[in-house]
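First comes the structure, then the notes that go with it.
Complex shown without one protein chain; remaining protein chains in place.
Let's look at subunit A:
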Amino acid sequence: MSADWPLWEVFVRSRRGLSHTHAGSLHAPDAQMALRNARDLFTRRSEGVSLWVVPSVEITASSPDEKDPFFAPAADKPYRHPTFYEVPEGVRNL
C-alpha cells in the first residue's frame, strides 16, 4: 500500500547551469520508482534535464522554534554587506 511507501523529496534542475531546486514530494517504493514517478509528475512539459530524489527522512533541518536564535549571528553584522561602507562621490568601479 502507498502508506507503506516512503516519501521522497524531488529536486529538479530546470536547465544546465542552474542548481537543482525542490519541486515537491511523492511516494514510491524505491529510488528507481521515485525517479520515474518524479519524471512523470514534475517534468511532463520538459521542466527538467536532471532529477534528484532524496528520502524525506534523510533530511536534517533547522528547527522553526529556534529560527531566530539560530540565524541571529548574521543579524548584527551589516559590515558584511558592501552597502555598509561609504565611498566618496565620484569614485568609480568600487
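FYI, contacts are C-beta pairs under 8 Å (C-beta built on N, C-alpha and C of every residue); 3 or more make two chains touch, one makes a residue touch a chain; residues count from 1.
Going forward, contacts and distances are computed from a predicted model.
Chemist: Since a chain is absent, check the UniProt entry for it and pick the matching name: "1,2-phenylacetyl-CoA epoxidase subunit A", "High-affinity branched-chain amino acid transport ATP-binding protein", "Formylmethanofuran--tetrahydromethanopterin formyltransferase" or "Heavy metal response regulator".
Modeler: Cross-referencing UniProt, the chain left out corresponds to "1,2-phenylacetyl-CoA epoxidase subunit A".
Chemist: Tell me which of A:19, A:46, A:62 or A:93 is the one touching the absent chain.
Modeler: Checking the options A:19, A:46, A:62 or A:93, the one contacting the hidden chain is A:62.
Chemist: List every residue of subunit A that touches the chain not included in the displayed model.
Modeler: Those residues of subunit A that touch the unshown chain are 1-7, 9, 22, 24-27, 29-33, 35-36, 40-41, 44-45, 54-66, 70.
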